[in-house]
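One protein chain is absent from this view; the other protein chains keep their places.
Presenting subunit A:
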């Protein structure tokens, strides 16, 4: 209870007697005073009581056996899931064959010209360069496979997301029902549902596409709902007074008005689908992700990077082009827009035909630049010189060892030593202070669910890693974000670096982190920090920059120094953005827990990977569910009452 009594002193504002925070805590203390003695007398042991757990391994094992035994014969599979699977295969194949038929020259020309028309000349050049780079890296065919997979997955996500969003945007009740569903879909680590999808559809493209849709549809749904709800009331009334039916109103007024949000949703959906393209390689989706994954088998960072770079390039190009298209929406199209489109189309067709006639459909083998070897040499040099024996500061292995012994071990042991009910109380207090009693209840139930699932101890192990990673991320992220907000030049330099870290498949730095920090929990934390840092830096910098210039100006005129401005004006005013950064940091760190499992982080991450590798639905799914619960709990504890709109920055 010591933690509890200490909390109000830190968080409550001066008016202690009347503060709502104190009232909340008093209420909580009252509940605790009744329930805790009961719990302690019934289950004196500090760890989660065995009587309160449910063992799911029996039923889950039966379910998985049932699926395997009936997959080839049950009508559900023959007449429904089988067709879904076939439709996906046919669609992906159609796009893939079309891309191959157009040839590399054609694909490059068409994408550059589309980029030119929707986003301007500079992005067109960038797009062309990106596609040529994919070819130069020797990754043309895998890039096309990934592109085909992406096209189908994004199309399906947009349809599903838009339908959900439509329902949520038009009906308040649907909105209330869908909100927790979308929340869960977003905190759900992708690996956790790969396994059930694989059981039903088998490995390969259909499972990959469906897993991607689960992952990438929520942003589309959220933005669609947001756009529909935000439509200008007056315009709608005007349309209504003209006697339009509900459907006409939707199609002629509300949807067009929401175009900006819809495009933003599309942009987010594309980015999330791309990040999933690599994870899906674990279940045999092929393409670039598979190349990354196969390169890792021979511990070849260079080859993994050669396959990772096209993913980064695709992500950056798609992000910038859809972003620019969104920014241009408001502008009136140029008068000669149609003629320009026609010219563009003609030029693209000409390029494709030229490629065909020249017999150069496939990227020529001679035009490939091998980057694997120099990269591997650089990685070897780095790890050889940094791993240990660096004078004064010590090698990275020493840091990792100290971090494990002095930070991770005490944190884990402390969490596991605390009686289970005290953890529930702490979570309830934190969530209630930052939100409403509903958030507190959700957080407590999520944590309790972990106990009920019977994975209390490993979950706390994972929690300790997550907390440590979030702490490091926030310290580094806030510092970098503040620097970026104060210097335009630094921010410009930083942007491509952040792009790369955010979109580079996490598998690529699996080997470097082990080479630097050894096997264990420390490299897991390092990988999580690398992945979550960009979002935190971005949100921090953006939040600080958006602080009202007038407030800054008046502070400056009062003679405040740079540090004073930052501490007394910018940081307090940017508080919502900083809180959002904390929340995103938590969510993103949690998304990398699985990668932690692949580098020796153990706990839940390892269990999920184990479940997937051994086809063990019980272990994998229970661990996955526990990660979801951890995510929900942490999300509620760090999330201010205002809802955020989308995952990712």
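In this section, a contact is a pair of C-beta atoms (placed from the backbone, for glycine too) under 8 Å apart; a residue touches a chain by one contact, two chains touch by 3 or more; residues count from 1.
Keep in mind that, in the parts below, contacts and distances are computed from a predicted model.
The unshown chain of the complex is recorded in UniProt as "Glycine betaine/proline transport system substrate-binding protein", chosen from "Glycine betaine/proline transport system substrate-binding protein", "Aspartyl/glutamyl-tRNA(Asn/Gln) amidotransferase subunit C", "Membrane protein" or "Pyruvate dehydrogenase E1 component subunit alpha". Among A:48, A:77, A:363 or A:501, only A:77 touches the chain left out of the display.
Across A:23, A:42 or A:93, the residue that sits in touch with the chain not pictured is A:93. Among A:514, A:539, A:579 or A:630, only A:514 touches the chain left out of the display. Although one chain is not drawn, the whole complex shows that of A:130, A:494, A:612 or A:627 it is A:612 that touches it. Of the listed positions A:46, A:120, A:204 or A:419, the one in contact with the omitted chain in the full complex is A:204. Residues 68, 71-72, 77-79, 81-83, 85-87, 89-90, 92-93, 96-97, 100, 145, 148, 198-199, 202-206, 281-284, 286, 290, 293-294, 296-300, 302-303, 372-373, 376, 383-384, 387-388, 397, 400-401, 404-405, 409, 510-511, 514-515, 518-523, 596-602, 605-606, 609-610, 612-615 are the ones on subunit A that touch the missing chain.
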